[in-house]
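Omission of a single protein chain aside, the complex is shown with its protein chains in their original locations.
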Amino acid sequence: MNLLELSGVTKTYRQGGVFGGKGRHLVLDQVSLGLRQGECLGLLGRSGSGKSTLGRIALGLEAPDAGTVHFLGRPVVARGLRRNGFARRDLQVVFQNSLGSVNPRLTAGDIVAEPLDNFERPSLAARRTRVAELLEMVGLRPADADKYPHQFSGGQLQRVCIARALAPRPKVVILDEAVSSLDMLVQAKILDLLAALRRETGASYLFISHDVRVVLRLCDRVAVLHQGAMVESPAGVERIGDFTHPAFLALVDSLLPATPPTRAA
Amino acid sequence: MNGRPPLLSVRNLSVTRRNGSEPAGRPLVRDVFLDVRAGTILGLVGESGSGKSLTALSIMGLLPRGLCRSSGEISLSGRRLDGLSGEEMRRLRGSGAAMVLQNPMSCFDPVLTMTDHFTETVAAHDPALARDRDKRLGRVRKALAEVGFPEPDAVLPLYPFQMSGGMLQRVMMALALLFDAPLLIADEATTDLDVRAQARILDLIDRIRRTHGTGVLCITHDLGVVARLADEVAVMHRGEIVEKAPVEAFFSAPGHPYARALVAAHLCLHAHDAALERARFQRMEAAS
Partner (left out) sequence: MTGLAAFLRRKTALVALAMCLLVTGMAVFAPALSPADPNATDLAIRLENPSLRHPLGTDHLGRDILSRLMYGARVSLGSAAIIVALVLGLSLMVGLLAGYAGGPVDAALMRLCDVFLTFPTFILAMFMVGILGMGLTNVILAIVLTHWAWYARIIRGLTLSLKNREYVLAARAAGTPPVKLAARHILPGVFVQLIVLATLDIGHMMLHVSGLSFLGLGVRPPTPEWGVMINDARQYIATRPLLILYPGLMIFLTVMSFNLLGDALRDALDPALAGQPAESEAEAAPSSLRPEVGP
């Protein structure tokens, strides 16, 4: 059984005001997606292709116009601001902009502990221990728990966000362009960290990105969102040479080379 | 490369925070030394905070308040820039050296059309041309056609919000071409763009270099851009240039440890390149 199952998900955004929409923009068209236990699935697409919308629908933060979302076999319903208790605990998220995903007035420790406070309500001592544990797991120091977001660098703050996502021991983590804003060296380290954490915790990832190479580096399987429709790779990443669908190749065509090509003067 | 003097020559450039009118504190950019030759592209690589943007702003005399150039000799086409007054620098920008920045939307006035922007730029540099409407429009159309707008008149009446990032970047380059600036500084010009738009802009820069003999200082954190475009590479780390080499040598045998780490991380992402080539090849075979 798939951990996370999206079936026939359709989403339209209406443009224009109250008095008649100018046009309906079909962002997602009958999209189906399944995330298996223990895998890292890469969701590719150009910017504006609807990948982030899909991520929010999978999280239950937005409701689709049609279609269903099932997590661990149970339906995920996004109804206004009602939380869907159990789904939230095992389904966490890391966003692209680390500075925007944290409350600037809270310390790193409070940020990381928020899911703990909501789901587990640990004692003060247990909370402190667990926060220290989580910070060390992502390569920070326990003393960093008292620092504020603006005192961290981009890479470090993203580690804090990853620690927060892993705090309730989720089964699935959705990473929405989580490394896209990072510099190359930092990005490489975070990718290594994500891979290591997946092995350690056994969590499954849905990795949303526009960057083909990053996806190929981290993920086991790839799916491409193109003009609202989903195309999955026939096999895993190790056989990516067989993925000849035009939606995928459209992304590959614009890739920059690894090394300088021989050039005309 | 060749014996000609470089188009842009920067020696011992340092930028520090300014306290009143005196420099204060540790330099943010220290002793930068670089050359850009006409018709070639220098890729200035570094991570955010390394000082590469500050270097470019310093060359153009556009440092923000609170920072100053504490030392440096800058020459453009043999003419010293570091002693010029504010007004002289202003005249130089656009005609002697042009800049293309990262966020194209922020470089345009949201309430002015493209026509207004062009008119404003022309008026700032060549009032005689500004008065001659036909001649001015002719030049503008030519510049727009060169950057890939086959129908310039379709673009001219548009407002910035009606255009995509890629389109705006191309208009920025058209503005740079208006006065045939010999030096183009592109500061993370493609970072915020879609991959396809990025490819187009990079092709455009390459084409302008070939046809106009423009020298380009291309600032980026993406080694793929460097591989695609640059003839020479300079690496900045914490305000200093730590490596300078021709591009092939940079990728095959980087010297400084930081440069090595960058190249290693870059190549690590390209492990699947051969497989991707196979996929494309298969597709082309199937199509033919």
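Order as written gives the chain letters A and B; numbering starts at 1 within each chain.
Simple rule for what comes next: a residue touches a chain if its C-beta (ideal position, glycine included) is under 8 Å from a C-beta of that chain, and two chains touch if they have at least 3 such contacts.
Computed from a predicted structure; not experimentally measured.
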Candidate in contact with the missing chain, chosen from B:S48, B:S95 or B:S164: B:S48
Hidden partner chain, touching residue among A:L4, A:L35 or A:V93: A:V93
Contact with the hidden chain (one of A:P115, A:G228 or A:P260): A:P115
Candidate in contact with the missing chain, chosen from A:G42, A:P64, A:G155 or A:P260: A:G155
Interface with the unshown chain - residue positions in chain A: 56, 59, 61, 80-83, 85, 88-89, 91-93, 95, 97, 99-106, 114-115, 118-119, 139, 149-157, 159, 161, 164, 167-168, 181, 183, 185-186, 189
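Going forward, only the chains that are shown with their structure count from here on.
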Between chain B and chain A, distance of the C-alpha-averaged centres to the nearest whole Å: 33
Partner chain A, residues of chain B touching it in the complex: 47-48, 194-196, 198-199, 202, 221-225, 227-228, 230, 247-248, 251-252, 261-262, 265-276, 278-280, 282-283, 286
Chain A to chain B touching residues, read off their complex: 46-47, 154, 183-188, 210, 212-214, 216-217, 237, 239-244, 246, 248-249, 251-261
